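Structure first, then comments.
Removed: one protein chain of the complex. Kept in place: all other protein chains.
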Amino acid sequence: MSTLFRTTSGGRIDRATTVEFTFDGQTLTGHPGDTLASALLANGRHVVATSVKYGRPRGIAAAWAEDPGGLVQVEEPFPEPMLLATTVELFDGLAAHGLPGQGRLADVPDSARYDAVHAHVDVLVVGAGPAGLAAALTAARAGARVTLVDEQSEAGGSLLGGTDRLDGAPALQWVAAAVAELARHPEVLHLQRTTAFGAYDDGFVLALERRTDHLGTAAPKHLSRQRVWRIRARQVVLATGAHERPVVFADNDRPGTMLAGAARTFLHRYGVLPGREAVVFTTDDTAYDAALDLHAAGVRVQAVVDARPGGSPQRREQCERAGIRVLSGAVVTGTRGDERVTHALVAPFAGGEVGAAGAIGCDLLLVSGGWNPAVHLFSQVRGRLRYDAGRGAFLPGEELDGVVVTGSAAGVADLAGCLADGQRGGRAALARLDIAPTADDRLPAAPDPVVPAAPLVLWRVPDTSGAEGATSFVDLQRDATVADIARAVGAGLRSIEHVKRYTTIGTAHDQGKTSGVLTSGIVAELLGVPVQDTGTTTFRPPYTPVAFAALAGRDRGRLFDPERVTALHDWHVAAGAVFEDVGQWKRPRHYPRPGEDMEAAVLRECAAARTGVGILDGSTLGKIDVQGPDAAVLLDRLYTNLMSSLKVGSVRYGVMCGVDGMVIDDGTVLRLAEDRFLLLTTTGGAAKVLDWMEEWAQTEWPDLRVHCTSVTEQWSTFPVVGPRSRDVIGAVFPGVDVSTEAFPFMTWRDTTLDGVPVRLARISFSGELAFEVYVNPWYAVAVWERLLEAGRPYGITPYGTEAMHVLRAEKGYPIIGQDTDGTVTPHDLGMAWAVSKKKPDFIGKRSFARPANADPLRKQLVGLLPVDRETVLPEGSQIVEFRADGRLPAPPVPMLGHVTSSYRSAELARPFALALVKGGRERIGDTVHVPVGGTLVPVEVTGSVLVDPEGARRDG
Amino acid sequence: MQLIACPWCGPREEVEFSYGGQAHVPYPDSPAELSDEEWAHYVFFRDNPRGRFAERWNHNAGCRRWFNAIRDTSTYRFESVYRLDDPKPVTP
Amino acid sequence: MAELLRTHPLTAWTDAFERLPDTVGITVEPFVAMVDVRLGTIGPEASAALGVDLPTAPGTWVPAGTGRAVWLGPDEWLLTSTTEAPEELEARVRAAVAGLGGSATDVSAQRIGLRLTGARVRDVLVKGCSIDLHPRVFSRGSSAQTTLGQAGVVLLALSDAGDDVVVLVRASFAGYLADWLLDAALEFTTPIS
């Protein structure tokens, strides 16, 4: 098919180059500079899509993002659902088809890159039409840091679709000069193909730059396809223009029906004739330009149908000179055609009454019902709107700090006015920044504006078709009609929000760009109230749709969330460790040998620690250095137990509670000096505990002379665990007397290794003789390997978190966050011994005295031993009373508690578990049931310490 | 998407801060002497006004200092920030 | 026995860094001693004891002996030294400030440093740093504790042109940040064919 509807010259397309694309499987051609829409029109194709509800054909009705009709699915180069043909730039190899309401997602991952960039500017100008360019020039000339963003492929805005002249030359020459001048200012960033889609407080604007979409298959892979700009602007100038508003009439959705301004744009910007025979239906003067321009381009303009009783005298005169018939006091009441428009039905219109209609043949029906300023961003940032009854439009209704609205977005209609208003806007922004404009801030000379005849506000033409508004479409994308609005109002709805929800108007792809104000007007009419009382629905981000992946940016895959690793990570990887996510940390869970499953590996690792020696990378434990004369005072207030009595050189286990008395963290505390402690926290609790301590110290007790500093990554920590650990430590640190007498349990000693400071601590989380080795991570690998080397004769075995969990569980040591859930007190854990009775107060103490804390049925940590000595109870299993019949009763079944930890024990040669059980300590010796799968597993309740309850092993 | 003026570091993005709820709620002098109800009010009950609210913020990703702010909970706008040892600004 | 070898968390990244063009140079800073200093009031006494005037302007750093003194908060600084061992630096500083109610904590291994040099440094950083890095506001002597990508960082401006920046990052996040930087730099490192 040849491009029958292409003009012979003009437009912003590269006629020398032809690109091939397919639409609905048909191969077509166009030119660089085309959009998919202009190329389709150039090929004579108006029908693009099928409507969602009624399956009616839909075509291209506007030239940019406000188009309610031309929804397409892109298939090549990569499937992308629901785009507007008017905003898809044409490239070689583009394949697309019209949408039947729903888009289709690709079934393969999107390999394109996306990213985000932060920008800080004095003045952000949104829109590079005449007002925006004028504002940007004013700000740039004054030396301000300026960013200018515009959603189209090139600057110019409305000038791209017209024949305006500035300084006596085509206006686009001025645009080119303005763009060139902006490029010369070093502090100006000018971004085309960049849509400001969200405006927020304090000058924050989000914009989406489509960087490579227009390059199609030639897009470089290393560049982000789309980029989100996060712009903090001290001042925002909104020069976002205006959208033409249609008038609603019967069968107004028939392809070939188009906004008048859009037809001008297709003609002037793309060199496309959207039809051969046109009828122009208008309520104001601007559509006459379309009629005259199309006529000049060879389109037969059958009639201008002007709803105003007197029409526009000066425009009538222009039309008459051109031989165009003008019908004043007339409206289009409907259309005819199979798919595309073949006739416009035109009838006299006076006093709101429609006369008998006649048909006028046409293949293009242009409509203009006035202009809606694009106030979306202004409204998003909570600017109040006011209704202007003369224009039938909502305009910015207040001044906002940091936001200036200018040009047609502020309701200015003519070119000279927009330029001057843009300059005013730029200067207003500068004035708020105390930046003086330059003297040479010149505007181009624009023709004197002609005062137009007053527009008529006409939302809809009364339906004389007999369809009672059921084919008078308000929201084409939702197939919502005047009849739907009438039903909503008839059902009793009064709020515009209710009508929107009843009819679904404004909720589709275009978010009501053309339908929103129409709906307000029609609802007001039906209710007999002023439009300002009806108002509009709320404008919310984004202004135009944004791909999920663009917002995800680079936070995908590897960079989705940081992986934190210890200094030994590479060693763990080389040793074949299987890792576990603990918060953001990667921790070795176990180190399987060839042929081993996890159970076998863990049994082996546990056995090594219980009978020989094991070694763990415990570096992820949180560490906090607490210093100052009042360090002990702070710790006494935050730990449940007394820390001030701890001797320098010693270690104490401590528990922290929230003000509600529930355990939030635990760990050991080393007293390094009278005024200095080293706290160890859980891996997951490190940041939280530091925050907690700083919060109290700063906000509540600023009088305390104490400072807390995170040293988590300052110290690699390796517990060396097991009866042979003394041999290993003694061999590596020969200067240290590792005997129990010289180095007792719960003490620490400083030493050096080849001149490097090392701290050793007799701390055990397994019940076995154990030494924790602390060293600067610079030396972590070297020290770890030294320990392995020294341990080789004893079969030293690296073990992971799973074995660590088994070893501690055998001793009844809880893991905060696993054996607790935010509802557990130290007493519930059987740790009354860790709660000071001497201290008058500490955080959480008062809560222990609440009535619920005295409940004998509080859940308490106990041990469980499956009677069959075989079943490993799934962690999380619930516990119920023993049922003599071995059967569960019908629900609800009262629950006694749940299994918090459960393992197979090498030491016990049977599985065991820890559990929180109601009144658990009273139940020790009882048998209860745990439902597992379909059966009830009998388990014996025991104390929580199952291995070495006497604590005989800790000294080896 | 507020730009929050840390009293020390100056304006920073909201994401750098953590929220601490109502300000000027001191830890009771003698919790042991409070009734269960009084204690519950300290632990769980905080004002929740629509409008101006004196609240605590922490510049968590920056200088890690806590400070107070008067903010309008309906507009989210910060009216003022002040250091912990500054008195609460007098409401006009 | 042999001397204990040091290992750097970014050893595996050095080849990738070396392949970068000059416009986005990334080099791993050598290990230096670093101490976190906390001190309520800064007076001549403190300066004399420490041998450096700690900067009191937020968001700044100053040279301090062979190292730097970086403002981290109204009562907090990072002092670095290229000549002292970590424990020596801590001991010296702690001795100087303890009597003044201050504290000093060795944090030498807590963070690692990366030096970013070249004309594209700012273009890389703005992909994940929300503060204004324009040379007008972030010039030599400026510092910032902020977030880069999803990692907490300290940024130090070494030049007025914005083309020389040190990034200090928690050691456990070093690999993440290195990956992040290489990914951010990709568009400046791949020649357009």
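For the reader, a short list of remarks on this structure follows.
Order of writing sets the chain letters: A, B and C. Residues in each chain are counted from 1.
Just so it is clear, contacts are C-beta pairs under 8 Å (C-beta built on N, C-alpha and C of every residue); 3 or more make two chains touch, one makes a residue touch a chain.
The rule we apply is simple: contacts and distances are computed from a predicted model.
Going by its UniProt record, the hidden chain of the complex is named "Sarcosine oxidase subunit beta" among "Sarcosine oxidase subunit beta", "Heme ABC transporter ATP-binding protein", "Inner-membrane translocator" or "Branched-chain amino acid transport system permease protein". Within the whole complex, touches from the chain that is not shown fall on A, B. Summary of contacts with the chain left out: across A:Glu80, A:Glu277, A:Asp421 or A:Asp665, the touching residue is A:Glu80. Among A:Pro32, A:Gly161, A:Gly553 or A:Gly722, only A:Gly553 touches the chain left out of the display. Listed by residue number, the positions of chain A touching the unshown chain are 50-57, 78-82, 100-107, 109-110, 112, 116, 198, 200, 204, 206, 228, 382, 466-471, 479, 483-484, 487-488, 490-495, 497-498, 501-502, 504, 507-509, 511, 538, 540-542, 545-549, 551-553, 555-558, 560-561, 563, 580-582, 660-662, 817-818, 821-823, 847, 850-853, 855, 874-878, 880, 888, 890-893, 895, 898, 900, 931. On the side of chain B, touch with the chain left out of the figure occurs at residues 1-2, 13-15, 18-19, 21, 36-37, 40-41, 43-50, 53, 55, 71, 73-76.
Quick note on the criterion: only the chains that are shown with their structure count from here on.
Across A-C and A-B, it is A-C that has more C-beta pairs touching.
As a whole-number value, the distance joining the C-alpha centres of chain A and chain C reads 30 Å. Residue positions 130-131 of chain C each touch two or more of the other chains.
Taken residue by residue, chain A touches two or more other chains at 232, whereas all remaining positions touch fewer.
On chain C, the positions that touch chain A within their shared complex are 1-9, 12, 31, 36, 38, 75, 86-87, 98, 101-111, 126-132, 134, 149-151, 170-173, 175-177, 179-180, 183-184, 186-187, 190, 192-193.
Residues of chain A touching chain B in their complex: 200-204, 232, 382, 659-660, 691, 694-695, 698-700, 702, 840-841, 845-847, 849-851.
Residues 1-3, 18, 20, 26-27, 30-32, 34, 36, 39-40, 42-44, 56, 58, 60, 64-66, 75-77, 84-85 of chain B are the ones touching chain A in the complex.
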